[in-house]
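The structure that follows is given in the form of structure tokens.
The other protein chains are all here in position, but one chain of the complex has been omitted.
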Amino acid sequence: MTSSFTSTYDVVAEAQAAGYFPPRHTVEVTDVRELADHVVRLTFRDPFIASHAKPAQFVNLFTHDDFMLMPRPFGVSEVEDDEVSVIFAVIGHGTEQLAELEAGDGVDVLGPLGRGFDLKQDANYILVGGGLGVPPLIYAAQKLAENDASFATAVFGYRDEHFAEEYVSRYADWSWSIDNAEGNVVDLLNRLEQGDALKAFDRKPIILSCGPLPMMKAVAEWAAERDIPAQLSMEQRMGCGYGTCVLCTVDTVDGRLKVCSDGPVFTREQLGWGE
Amino acid sequence: MTSSFTSTYDVVAEAQAAGYFPPRHTVEVTDVRELADHVVRLTFRDPFIASHAKPAQFVNLFTHDDFMLMPRPFGVSEVEDDEVSVIFAVIGHGTEQLAELEAGDGVDVLGPLGRGFDLKQDANYILVGGGLGVPPLIYAAQKLAENDASFATAVFGYRDEHFAEEYVSRYADWSWSIDNAEGNVVDLLNRLEQGDALKAFDRKPIILSCGPLPMMKAVAEWAAERDIPAQLSMEQRMGCGYGTCVLCTVDTVDGRLKVCSDGPVFTREQLGWGE
Amino acid sequence: MCANRNVNDRHINIYEAHEWKHPTKVAGIEWKNPVGTASGTFQYAAVRWFYDVSQLGAVGTKGCSPVPWEGNPGPRTAEGPASNLNAVGLQNPGVDHYLAHDLPALKQAGALVVANVAGHCDDDYMQVVAKLADSDADMLEINVSCPNVTHGGMSVGTDPVALAALMDKLRPMTDKPMVVKLTPNVTDITVPARAAVEHGADALSMINTVLGMRLDIRTGEPIIANKTGGVSGPAVLPIGIAAVYRTRTALPEIPIIGIGGIDSGEKALEYLYAGANAVEVGAAALFDPVAPLRIARELDDLLDSRPELAAKLAAGKTWR
Partner (left out) sequence: MCANRNVNDRHINIYEAHEWKHPTKVAGIEWKNPVGTASGTFQYAAVRWFYDVSQLGAVGTKGCSPVPWEGNPGPRTAEGPASNLNAVGLQNPGVDHYLAHDLPALKQAGALVVANVAGHCDDDYMQVVAKLADSDADMLEINVSCPNVTHGGMSVGTDPVALAALMDKLRPMTDKPMVVKLTPNVTDITVPARAAVEHGADALSMINTVLGMRLDIRTGEPIIANKTGGVSGPAVLPIGIAAVYRTRTALPEIPIIGIGGIDSGEKALEYLYAGANAVEVGAAALFDPVAPLRIARELDDLLDSRPELAAKLAAGKTWR
């Protein structure tokens, strides 16, 4: 009662009927599974998000703990009918509590939020993911799989366990992964290029990337050297996730922009990386 | 995790084994029922409290809401084997949440706390309760029922619905109740006296009372005029409930005393009422 | 786990047309209800997707400076128990942009606008007020209370002499109602409050954020790049209530806009009882975009059973 947010099940319908975007509301958790140590995949039923989310868009999840009122943003990792999945690492108390949810529980969400990847061109998309940057790229692969004219090559770097292989293999045309002990994604990109795989494609590739900052910078440089377009999905601590507080800024060549609503996807040119 | 209070099920055993009083711990709710509009009886399983609680002692219950960290104190209203009941009015957000508990849920408790009624003498105890002061007197009746040499006469004043009749009738030797529309407990006491009921008892009566301040003052005066001993159970907003914060004081002839640990039971002489 | 922990039992369909029953008046300006948005937690471009902002009592807009400001580097936010911390450092596109875009869009949408004025020095404030003086803004809110800038902001709001000097410069520049927004990071908020009122403030708003900080125990380092930030959200409620009550007691006549930790109609009502003529909702809108409108609707219902308070509000009179 104290933090009485709008969260009845029909608030989404009410908002839509009135022509508005749904506010925060409660949805049903339908599945929770551990993919690896401290990595969890959580699925909830939300027809609105399921039908609107684009790859690299994210959802705010909220804990049931009044000590933790702030949103926990997670990239959508898959959509199946009216169910939406996210994959997240348990890194703090918020993700700890979300990981304890069980099918049948309610969870509060707001979304989908942000500007996703631009997948309009038919192209050979190389999805370069690192760690918990992998989930949004799975969704990119899923969406690309719907377009026969595009090709999705996944190049993923994990810290240790390769937690998302089961999911990416469902959608990507081709996928390759590596973990910290074996090397990094730039090594993979190089081997991909040396193996003439890139040249074999009939279209110029486009890189979509999400992962730790140093990795994305290296990927942007690798792309810049080859004059390959790169769309990079950024992360920043957020206040609202929908563009109202200016708390989530990232420095770009156009000044400080909001990750949540100007992004999370920015081009390497916007970020001034690899120039 | 944020408010990680000691609340595993075996903490009571650990504390007792080490010779200490159990700290706050989680117990299982076994029954919740609505006795009247906004009046709820909640039962939980706690062998320690069940075997130690004395009438007018209370337990701190805690909500699961981090906005509401403070204890909610309630007088024990009944003990059945290892189950303890309280009866409370829903007056704010804390009691609202407690009223939503269901059998099988966990709830955090600390207790039993405070100094209860002194029932050592064999006597004719007149239990004078008003509103939500009734519950501790039910427990007094229950305890007195175990002593054949004492007699328990219950005189209860309700605001409207007579919510506790079912329970008091189990234990009291004689009971009578009234609601605001009909009159007040002092009227009942007068009628009791006029009906020669008091004189009929072989021992001088002792009044135990709990209820709103004006009622208890009136009862204390009535008792003083007749030179009848009166033990009055007081209420005050509490910080800790166990005597560590001095937040729960009441003015007595001995200065400001703590309701939670010097009381909640005080004699009318201590309170300086009816003198 | 707790399913539906946050379900709002008193369900209100905020999208249904609503006749506001209980208006208020702040410094002569009528608000259709006593609930506005707090500066810095409302961007029209973001909020308009969620609800009709003309339904709010007022819209408080982001602090506006004479030229565009970049604000502080990120991360700019951290979480506290029942609170959030921010160190935006007043990033905004400047008053010209505000006059060209934000303000016209809001007025077009039918909102009553409280324009928040920021500055690093008196001259900054003067430049902004000069440009807003003939604008469509309904009220000006002078922000002398931001804890996240090194010059101006809180350094003025904590110094009654500097505040008086600033007000002496700004007051003659406009007839628009001028609200001075105060910081709780002082020993006695009634001192700057009195200085503001004696030097021309038509109303006061309080509180801005409370100075705070979090460290990441995984690294031992501050979470916010600027190190400290301003605490807002439910945790600061009792601090805001005390500020309003004490100010109301010291200055019985001045209109006050109560701010800090409001996330329900009940808490808004508590501010009114403390002496506020209206309230603004900040952090709650970060956690749910529609919070300000929901709170306005909850309060409108709560006032039904408080006719004496409602009548005072409508007449622009103060309570207590």
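We call the chains A, B and C, going by the order they appear; numbering starts again at 1 in every chain.
Definition applied: a contact is a pair of C-beta atoms (placed from the backbone, for glycine too) under 8 Å apart; a residue touches a chain by one contact, two chains touch by 3 or more.
Just so it is clear, the structure is predicted and the values come from calculations on it, not from any experiment.
Although one chain is omitted from the display, it touches the following shown chains in the full assembly: A, B, C.
Checked against the full complex, the candidates C:Trp20, C:Trp49 or C:Tyr273 give a single residue touching the omitted chain, namely C:Tyr273.
Considering the whole complex, the residue from B:Asn147, B:Asn184, B:Gln236 or B:Thr267 that touches the absent chain is B:Gln236.
Taking the complete complex into account, B:Phe67 is the one of B:Phe67, B:Tyr139, B:Trp222 or B:Trp273 that touches the chain left out.
Summary of contacts with the chain left out: across C:Gly36, C:Gly212 or C:Pro255, the touching residue is C:Gly212. Among the residues C:Ala82, C:Leu204 or C:Ile259, only C:Ala82 touches the chain that is left out of the figure. Seen from chain B, the chain kept out of the figure touches residues 1-8, 14-15, 17-18, 20-21, 23-24, 26, 62, 64, 66-71, 97, 100-102, 104-106, 108, 110, 236-240, 242-251, 255-256, 261. The missing chain lies against chain C, touching residues 1-2, 5, 78, 80-83, 85, 158, 185-187, 210-215, 217, 220-222, 227-229, 231, 234-239, 241-242, 245-246, 261, 266, 269-270, 273-274, 302, 306, 309. Of the residues in chain A, those that touch the hidden partner chain are 2, 64, 66-67.
Following the convention adopted for this analysis, only the chains that are shown with their structure count from here on.
Centre-to-centre, using mean CA coordinates, chain A is 34 Å away from chain C. Shown for chain B are the residues that touch two or more other chains, namely 2, 66-67.
Residue numbers of chain C whose C-beta contacts span two or more other chains: 2, 81-82, 234.
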